[in-house]
Every structure is written in C-alpha cells, then in structure tokens.
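Shown here: the complex without one of its protein chains, the others still in place.
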Amino acid sequence: MKVSYFPGCTLKTKAKVLDEYARKCAEVLGVTLEEIDNWQCCGGVFTTANDEIATKLSSVRALKHANDKGQPLVSVCSACHNVLKQTNNAMQTDDGFNFRVNQYIAPDKYNGETEVIHYLELLRDKIGYEKVKEKVVNSLAGKKIAPYYGCLLLRPGKVMAMDDVENPTIMEDLIRAIGGEPVSYAFRNECCGGYITLESKELAKAKSKRVSDNAKLNGAEVIVTACPLCKYNLEKNGSDLPVVYITELLAEAFGIKE
Amino acid sequence: MQRIGVFVCWCGSNIAGTVDVVKVAEALKSEPGVVHSANYQYMCSQAGQQLIKDAIKEHNLTGIVVCSCSPRMHEATFRKTAAAAGLNPYMVEIANIREQCSWIHKDMQEGTEKAIVLGRTAIAKVNLNAPLKPGESPVTKRALVIGGGIAGIQTALDIADAGFEVDIVEKKPTIGGKMAQLDKTFPTLDCAACILTPKMVDVAQHEKIRIFSYSEVEEVKGFVGNFDVKIRKKARYVKEDVCTGCGLCTEKCPMKKVPNDFNLGMDNKRAIYIPFAQAVPKIATIDADYCNMLKNGKCGVCAKVCTAKAIDYTQKDEFVEEKYGAIVAATGFNPISMDKFDEFAYSQSKDVITSLEFERLMNAAGPTAGKLLRPSDGVHPHKIVFVQCVGSRCASCAEKGKEYCSKICCMYTAKHAMLTRDKYPDTDVTVFYIDVRTPGKQFDEFYRRAAEEYGVHYIKGMVGKVSPEGNKLIVQGSDLIANKQLKIEADLVVLAAAIEPDKSARPLATMLTASMDTNDFFTEAHPKLRPVESPTAGIFLSGACQGPKDIPETVSQAGAAAAKVIGLLAKDKLTGNPCVAQSDELMCNGCSSCEKVCPYGAITYADKEFRGPNRTTLIRRVAQVNEAICQGCGCCTVACPSGAMDLKGFANKQIMAEVDAICK
Partner (left out) sequence: MENSKNVCDEIVRISKVNPRKCMKCGKCSGTCPAYDEMEYHPHQFVYMVETGDIEPLLKSKSIYRCLSCFACIDRCPRGVEPAKLVEAVRLMVVRQQGNNHLKPDDIPELLDEDLPQQAIVSAFRKYTK
C-alpha cells in the first residue's frame, strides 16, 4: 500500500525521529509513505475565521496533490493533521470558502475529496492493530505508558472524527497491541499550552506540569505523544517522566530502534 | 342544487380587526348555491348558534359555511348546532379566517380578499358534500396498561376501582419501576417504598387487575374498543403459581457475581433472584445469561433447595392473546448514558456516579444499606459536588445529549443535597447549576431550605472537567457570580443525568401506530386540551413516556388517563368517524399500493366476482376498508394509481373544487 505523506516543518528539523520512525515502521507493515512534492508548511494552527483564505492554500495544495494520486493523505504531527483535516472539512462544508479557494487554484479544481487521516488511523483502520501486533518482536512487556492526545488530535470532535473526544482509545489500543499497559488519566486530552510558550512561559508551564503530574499520579512510567510541540512543552516544563513519540515506541516494539 | 347559508364571525376584533366581515358576507352572497349570508359578533355564542339554527329552518338550508376560527376549535360546536336544527352535521364546513387569515395579516384589504377566497372555497366544497352517517362498533370492557411503574400502577388502580378489568404488562420481574429504586421523595421527603409498596400490594390483591410480569407486548392489532394484543411471557424458569417467594434459592445459588441491575450494578446478585424484598409478584427469576444449569447443565442447586418444587429449567416463553378496549402506554424513562460525557470522568472513576446511583447509595435497602460510602473504597465522603444538567438542554449534541430540560433534576438534586447535610453534617455539599427550576407546590421553598437551612452551596456555573487524582476528584468549574474558575477537591461527584424515554417505547409506538416526537416521547392529541390521549384513538398516555415528569405530576396524569379510559369503556358502542376511505371496487386493480401506505392497517383485500362480457364471471382482487380502523388520513387516496380510493367528506372532486375556487 502507498499513501501520500505530509511530514510538516518540524519533522524535518527538531522532530526527525518522529518522521524517520514513522516511515520505517510503516515499511515494516508494508506501507510506503510517499512524501508529497514541494509541500509547504501548514501554518501550525488552523484559523477559524471563514474569511481567511490565503493562509489555508498550502494545505489545499497538499490535499489536492494526494487527490491527484488517488491516495489518502497521512500526517503524523498532530498540528499538521489538524490543519489539513479542518481545511479539508471547510472545502467540503463551506461553499463560500470553497468558491474562493477554487478561484485561487484555477484552472485546477478541488472539493475536499481527499481522505485525510492521522498516522494512528492508518495503523488502526488501514492496516489494523492485529497486523501491528504480529510484527512486534520486542514486546513492551507491561510498561506503563500514558498516552497524551493533547487537543489537536481530537478536537473539534465533529471535524476530526478520530475517536470519542472525551474518552479516546486509539492510542490505548495501540499501546496494548505492542504489549504496553496504557495508563488512564483525565488530562490526556487537556492542552499542554501549545504556542503560548512564546507568549507566556508561565501559562505553558502550568498547563504542561498539570498534564505530566496527572499522568505520573496515575502510575505512568513514560508519556507518549504524536506532537513535537506537546513533547517540547512537557519536557521543558519539568515533566518527571520521559516523553517519547508514538513512532519511537512502535520502532522499539518492532526492534528497529537505533 | 344545495341551498347554502354563510355565517361570518367577527370573533370580536380577532377577525373583524383585519377583515371587513360585512364585505365578506356580502361578497359570498352571490356564490353558487348560497341563499343566505349573515355576519355576527360571536357566532359560537348561544345567540350566534341560535341565529344559525333559525336560518337553517327559515331558509330550508341543505348546507352551511361558517367563516370563523380553526375547525379544530369549533367545528364540533357548529356541527352540533346544525344537527339540533335537523341538518346532517357533515353538511357543515368551516372557513378558517382567523388563524389562517386575520391573525397573520396586517392589511385590512388583503385580509378581506383572502377571507372571501377562503369562504368561496368552503362553499365550493359544501356544494359537493353529502350527508354522512357514522358507523358503530362494540367496546371490549378491559384495559391494558403497558408498564408497571408508578404511572401504570396508578392508572390500573383507578380503572379497576371503577369496575373495569385491567391487565398490567411489565417487562421486569416486578412492578414498581423507578420509584421503587428511590430513597425519599420530594418535596415532603416521605420514603418512596413506604408510599409505593402499599399501592403495589393493592394492585396484586385487586380482583380486577392481572399482572403479567417479566412480559412484553409482542403484537397489537385492531382498533379503539377492539384491540387484539399478543403478550410474550418470558421464561423465568420458575413456576409462577408454585413459587412462594421464600428466597431460599436466592441464598443458595452458587453464582454470586451477577451485576445487580436493581442497584445499577453497584453490587451483585445471584443468578436466581428476587429484585427486592417488596417485589410484586414476589417470585424468583433465573437470569439465563448467568445460570450454570441453563448454560451448561451443571448445577441445579436451586431446584434441590426449593421445597415448593417451583424451578423448571425447561420453561419456554409463552404467549397470551387477549382483547382490550383501551391501551395505556406507561413505559417510563431512564437516565441517559454518561459514556459520551467523559469530561466528567464517569468511566474513569467509580466515585463519579449518577443521581439514580446516589439514590441507591442513600437507600436502606441499597448496596451500602443506606450508609453514604464512596463506591471506590467504602470511605465516607466529606466533600460532594453535584453537577446539574448533564446532557439536558444540550442542543449541540443530539448524538449524546438531549435538547430538552429533564425537569426533575433540580428538585432531586436539592433533595440529595439536603438529605446528605441532614444525615452527615460533616459533609460539605456544593451544587453547580445553570438555572434552578422549581415550579411546583412547595418546590421553591424546598430548594431554598436546602440552601438556607442546610447550608448547601449553590454555585451558578458549570463544571468543565473532572479529573481523578489519587483518592480525590478535582472538579474544575466556573463560578459566574464570583467570575472565577474553581478547582474543588471532592470525594464524590454526582451527575444529574438527563432522562430519556425507555428504549421499548419506540417499537411499542410502531405497534400501536401512536405518534412520537423527535425525542421518542409519545405525542399527545393536543398539548393543552388532550394531554393524556394519543392522536390514535383508544391509546392513552401515562407518566414520563409522554414527557419528563416528577411523581406528583405522574400520578395526576395517571389518574387523568384512567378517567379517559373509564369514559371509553363505559360506552357500549362507539360512534366512528364517517370521514373514512372507501374503495370503488369497479375501479380497483388490486395493486396493494393503498395497503402499503396505510399507517393503521385498515385495508385488506378480498377476491370478488364481477360480471364479465358475454355472461362470464371474473374474479378480481379488490381493496376493502375497515371503517372502524380507518382514521381518514387520506394516504391511500393519494397512493391509489387508478383513483379507486376516495375519502368520504374529503373526496378528490371536493378537494379539486376547493383548489379551483382558490385559483378562480
């Protein structure tokens, strides 16, 4: 199976391991992530104002590129996935936005046909956790792992439609598939502070600390995330627990981690 | 040719304010068939009706048109008026020049023009009207009540006390419903069991009442006065007439890990059980999902210990068929699932519970024998937070919550808060509320007592997140008056979950051809004037299946439904609605289109002989309408491709004449 892949800016710099292991683990499972040509940064956050057009065009180009190849568009960074998915939803549901975007990209046309999925959904829905389980060579043997969703993977729930917004299981089920023991804690879907770290270090610190403390209190040994900014905030703000990417964990289970 | 009288009503200024009634009466005088036209200030008054009666006699009228309010308001009135003057009541037509004209127009000229058109339309119809005579059908003098909660119990008792036979069908092994699970009841705080169980006993002992417990309605046929109902008596693997309810089997059964649904899964029961001490009927039931004997033939302890020899592992579901004159839906409610509201951590912590679970925790017969202990560790909670409106008034999320107010939560939360403070003064109680809604006798006084005398902290705001941390629950919510975000360390969080109709109501409504609203509450025939009747004749509504209700309101409505049932059963014969479908057998081609669209099952087919050419005989399949079942909805007349189906009183040619009159 081949899918279109949107890595995003951070995966080319500060989060190279997230990218590298995403590709390698996919190969183990028989899937090739085909990086789309000349992708541009998604912008990091989706602007909810419906009169913002230009800032969303880079996402539209990526979406259209995948559509031309007839492939689903996969990303692994939570933020990229959120922006791509919300933009695609706007193309499907907001006629005014769709009209203006199509004027920009004419003579090309795009109407939100591409299936936008996160790497986790690729594993769960396209490959299947059963198959993931088969490829495990280093079972994580009961390691207590706290899945950290943050905000962008799940919300807005009606658009992202990945899982139950308040009680998600997609990461828990993956952790189980690779032999780990998922730790349930209430702050797994609360914000780490995100970009506010540039505006208010204190606020980012308060938010991240709350998350990592909550995970620790519930017995976690490690926190796992899909988002470089979540990882940065948690680590910078005194998490007592190591924070790793979901793809690192997977690579470890598959025995391909260097 | 008809001789038609036209009567234009002013309705005080309701109509006359925007319609020139004199001009309307004058204009309609020259319509075909009209021989008399008059206007009057209040046509529905005694004087107005007399005016109509006199005109009928004086002008020898064969039909009348009353230009007035909606026919839903006064059609029956004017039909009676006409009948009193010797005119067939179905020769009366109403032109609605109030709701559909004067009330929606501001301009006198436009209003007047429209009123004239509406009058002309009714006249065109009356010209084609024919006298109709309603048919009659007998009444089976027995009622069926579906649901054995307080609503069904009260309705059954009231009907039975009037001397009619009543059967109650209850899907659980005992009657009692939700009220049997409650601890105390607002606003007087009597113990629910103390006031409910005597009624349950009354039901059991009443010679006119039969209880079909652990049973469900399987099929409903027939029509008002003549329903044929099939009831499934589910196998309980215990002979009902032999079991003495001694309870020995429920003590000896080795299968101890069966979640106890009566206590909402907060403790366990055995695989053979009696739901609670005062169950009616007090008979054991085997849960087939857990019984080892039924699952793999290994056990049989209950049969060994039963001295009465009541256990029968071979029992099968049985069916009972019975006739009824009236059916009462009393299927009740349930709290909605909290699965989709996990911001309140219901699935993450045993110490986040629903209000109904709290009732069981406070109940002396509950899992903690009435001691308020945390489900997680059995420790007494010192700080409790109640959250109101969880899933109620939730317009954005049809898939998880309900748009309506569940009505009972403000009062039971005040009750829970008050009882907690009364019994455990060392426990601090906080209630988050959006609005406190307490309309009802002694209700607001009750709520204020909770706040003022018992020191319950009421906070205007909503909880946004509950997070279990160690043995505490951190409740994060807004205090809108203080303009603060609070983080409260609580030991127990109680969610006032929205209520919804029982899941059995939807399939039942289909069987009864009774209408429901988008929330699956049964619809009443009129929200104000016929609140306990379904629009489907012979079907009555009792309790929360019609809308959220507390106990006082449920009992009132249950009595009202009983009164309506008694009124029906007291009649020997029922007069039908003559405006029913009829099939022209010569035109019918037996295609079944009408049968498929009929919502009432009123159409059947028969093979009939027709004379063919050259003295031959043809046998053709033709539609026949059961006039007693037909409600006159007209679906069949629209579906019929050959034009064989027509509705008496609303014939196709009458409707076309009306359309022509409007377009003229």
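Order of writing sets the labels: A and B. Residues in every chain begin at 1.
To be clear about the criterion, a residue touches a chain if its C-beta (ideal position, glycine included) is under 8 Å from a C-beta of that chain, and two chains touch if they have at least 3 such contacts.
The structure displayed is predicted, hence computed values, not measured ones.
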Touch criterion as defined above, residue of B:217, B:291 or B:463 at the omitted chain: B:463
Identified contact with the non-displayed chain, of A:197, A:214 or A:239: A:197
From A:55, A:102, A:138 or A:169, residue that would touch the chain that is not displayed: A:55
Residue ranges of chain A at the interface with the undisplayed chain: 8-10, 13-15, 41, 43-45, 47-52, 55, 77, 79, 150-151, 155-157, 165-166, 190-191, 193-200, 203, 207, 228-229, 232, 235-236
Interface with the unshown chain - residue positions in chain B: 343, 389, 393-397, 401, 432, 434, 460-465, 476-478, 480, 483, 485
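Keep this in mind: only the chains that are shown with their structure count from here on.
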Residue ranges of chain B in contact with chain A within the complex: 339-343, 345, 347-348, 465-470
Complex contacts: residues of chain A adjacent to chain B: 164, 166-167, 184-187, 190, 214, 217-218
